[in-house]
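The complex is shown incomplete by one protein chain, all other protein chains being positioned as in the whole.
Per-chain residue numbering starts at 1, and chain names A and B are given in the order in which the chains are listed.
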Amino acid sequence: MIQLLLIPAALLIALVFGLPLVRYSWLSFHADSVLTGLVAIPNHGANWLRLLHDQRFWQDTYQTARFATVSVSLELLLAIAIALLLDQRWRGRGVVRAISLLPWALPTTVMALGWRWIFNTPYGPIEQFAELIGLQPLNILSNPNITWLATVVGDVWKTTPFAALILLAGLQTIPNDLYEAFYLEGGHPRAALFQITLPLLQPYLLLSLLFRLAQAFGIFDLIQVMTGGGPAGSTESLALYAYLNAMRFLDFGYSATVMISGFLLLVLACLLVWLIFQQASHWREAIK
Amino acid sequence: MMRRIFSKIALLFSLTSVALFASWALSSHPIQINILMPAPFAESTTDLVQQFNNDQHGKIKLQVTRGPLETESVSDLAISSLLLGKSPFDALLIDVTWLPKYAAAGWLTPLNPWIDQQEIDSIAPGAMLGNHFDGKLYRWPLVADMGLLYWRTDLMSEPPRTPEELIKVSLKLQKEGRVANGYVWQGRQYEGLSCVFLEVLDGFGGQWLEPGTDNVGLDSSASLKAASWLRELISSGVSPEAVINYAENEALQAFKSGDVALMRNWPYAWGELQKPNSDVRGNVGVTTMVASDHNRSTSTLGSWGFSILKGSSNPEAAAEAIAFLTSTSAQKKLFTNDSYTPTKTELFKDQELLSKSQILPELAKALQSTDQRPATPLYAQISDVLQRNLSSILTGQSSVSYAMANAQANTEKILMAARETK
Partner (left out) sequence: MMRQRKLWITVLLLWSLAPLLWQLYTSFCTHEALLQPLAEHNQRWTLDNYRQVLTANPPFWRYLLNSVIVGIGSTSLTLLIAIPAAYSLSKVSQNVARVAKFILLGAALFPYVLLFLALLELARSFNLGNNLLALSFPYAGLSMPLAVLLLLSAFRDLPSELEEAARLEGLDLWQRLRWVLIPLIGPATASTAILVFLFSWNEYPIALTWISRADLLTLPVAIARIAGSSVYSIPYGAYAAATVLGALPLLLLVLIFQRQIVSGLTQGAIKG
C-alpha cells in the first residue's frame, strides 16, 4: 500500500530520465533530419560510423574533457580551502558564507553575459588593466589558446561554492577529539590536514568530484552565452555540438548519437574516478 | 479555516475565468497576425505596422514579435517554435540562407497564390536570388542587403579596387599616422565570416559550391588565395588582431570613431555613419568589394524576406500584411529612415530618393553583382565548417592549406552523407 506512494515519482523520473535515453538510443540508428523531411528512417548505424570519423566530435570530446578536468580540479582545490576557512569559528562567518554562496545561486546565463563583458577587448576591465601596465591587447575571447581558460574561470567562480558546501558538511562530521589527540602526540597542524582531515573527507571529495564532473561534462549555458563555441570552435562542448546538430542543422538522428556517446563517455569517466579513489584508499591502508 | 479560504479562492478564480471567457467570446475580434522579426527590423517597421493596423480598421491586427538581434539566435527561436508545433507566428522574416532548410522541413507555404509574375518582375534580379525552392516561391524580400566596402573620402581620393591596393593604401595611411588601423571587417566565427569570405573568394575567381552540383571549391587556388589574403590583413597589421572577434557592430563602432580607413559592412551602416555622434560623418564613400580583376567584384547577398508558415490559420491575412510591408511606399520609408536597400527596380531611379541619398546608385550597382551563398538545406552545416576553418586560419591555429583542405574534406563528407540519405 505504502509503495503506491512511490509511483508518481517513479513515473516522472522514468519519463524525464529514462524515456530520453531509450529514445536517443533508438534515434541514433535512424536518419531523422531536414533531408528526410523530419521523419525517422532506419539507417543501419550510419550515424555511428559518421561519429567515428567526425573530427569535430572528437575535438569537442577532447575539449569537454579538458574543460571538465581543469575546472573540476581547480574547483576542488579552492573548495577545500574555502571549506577549511568556513569551518573555523569567527565573527561574521554567516554573512561571509552567504556571500560566498552568491555566485552559485545566480543563473549561469546572467554571469556568462557578465564575463563576456569583463573579458571584452578592448573595453573590459582586464584589457584596461593590461593596457594600463603597458601590455599588448590580450584578446582573451579571440585567442583559441586562452579563451577556454576564460570559460574555466567562469565555471570555477560559479560552482566552487557548491563543492565547498559539501566539503564543509564533511568537515563537520569529523570529531574534534581526533585532532586533540593528534596534537597531544605532538602532531603539526599541517600534518593533521593530510593525516586526518583529507582522509576522512574522502567520501565527500568523491561525491563532489563525481557531481561536479558530471555537470562540467554537460557544460552548455556558460559556453553558449559566453563564446558560442568559438573562436575556431576551441570552446565548443559536446552538449553544444548536440544542440547545434538538433536546433540549427535539424539533424536529430545525429544529435541523439552525439548525446548518447557523450553519456557513455561520462559513465566511463565516472567509473575511472571511482576506481582511482578505491585504489587510493587501498594504498593508504597498505602504507598504514 | 484553511479549507474555507481555499474554496473562496477557487470560487473567485472560476468566476473570473468565466467572465474573461465570456468577454472574449462576445467581442468581435480582428484576425490576429503575428510576425517574428529580428530586433532591428521590428524597430524600423513600428510605424508601418501602426499604419497598417489603422488602415485595416480592426479587420486584421498585425503584431510584430521582436526577436533577438543576432541572426543565429533569431533562427534558433524560430526553429524551436516550429519544432514545438503550434508556432505562435503566422509569418517569419527570414534570412536568405535559411529558406532551403525551412522549405525542406515542410514548414513554409508557397506564396504563389498571392504573388503574380508581374510583381516578381518588378523586383531587382539581385534581390530575387534565393527566394525559390524546388521551383516554388517561398519568400518575399523586404530589403536587399549586400556587402559593401566603406571608405574614407577625407583620407583617399578613390577607394582601392584590388586586394593588393587595399593593403598598400592602408599601410601607407597607417605609417603616416593618420589612422590606427587600415581595414575592419567581420572576423568572428559566425555567419558574417562566411559572407566576408564569399566576396573575397569570388573576387579571386573562385566558387564555394557549384550550384546544382556537389562540387566544392574550397581547396581551389582561388580559395587559398582568398584565405591567405584575409590572414595577411591581420598579420601585416592592416586589420587589428581584435578583428578576429568582430561582428558588424564592432566593425561599425571602430570605423565610426574615425580610427579606421576602410570597413566591410552592410548598407544599414551608412545611416549610422551619418548620425551626429559619428566622427566620420560626411567623409564616407561606398563601393563594391575589392577583386583581383574588377569584373569580378562581388557583393554577398544578405537580404531578409517574409515567409508564411504552413501552420498559420490566416495565410490570406498574413499575405496582405506582407504586401503592405513590402510596398513601394514602405520601402521608400525604410530606405529614408534606416538605409535599408529597396528591392523594387523603380525605386533605384526614384528622383526623390536619389536627391536624398548619394549612395543609391552605388547600391544599385552592388545589387547587380551579388552572389548568393550555397542554396541547400545543409547550408548551416557547411557554413559552420567554413567558419571554423577560417577562424582557425585567422587565429593562426592552422596553416591556410591545411585548414582549407580540411574545410573541403568536411564539406564533401556532409554532402556525401546527405546523398546517401536520399
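Quick note on the criterion: a contact is a pair of C-beta atoms (placed from the backbone, for glycine too) under 8 Å apart; a residue touches a chain by one contact, two chains touch by 3 or more.
If you're wondering where the values come from, they're calculated on a predicted model, not measured in any experiment.
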Considering all chains of the complex, which shown ones does the missing chain contact?
A, B
Would you indicate which residue among A:Trp148, A:Tyr204 or A:Phe249 is in contact with the undisplayed chain?
A:Tyr204
Contact with the hidden chain only, please: which chain B residues?
38-40, 43, 65-70, 73, 76-77, 80-81, 83-88, 249-250, 252-253, 268, 272
Interface residues of chain A (partner: the chain not displayed):
1-6, 8-10, 12-13, 15-17, 19-20, 23-24, 81-82, 85, 88, 90, 94, 96-103, 105-115, 117-118, 120, 123, 125, 128, 157, 161-162, 165-166, 168-170, 172-173, 204, 207-208, 210-211, 214-215, 217-221, 224-225, 239, 242-243, 246-247, 252, 255-256, 259, 262-263, 266, 270
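Throughout what follows, only the chains that are shown with their structure count from here on.
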Chain A and chain B have mean C-alpha positions lying a whole-number Å distance apart equal to 36
Listed in rising order, the residues of chain A that touch chain B in the complex are 31, 33-38, 41, 43, 46, 50, 53, 55-56, 121-122, 137, 139, 141-144, 228-234, 244, 247-251
Within the complex, chain A is touched by chain B residues 72, 75-76, 79-80, 83, 101, 104-106, 188-190, 241-242, 244-245, 377-378, 380-381, 384, 388, 391-392, 394-395, 397, 406, 410, 413, 417-418, 420-422
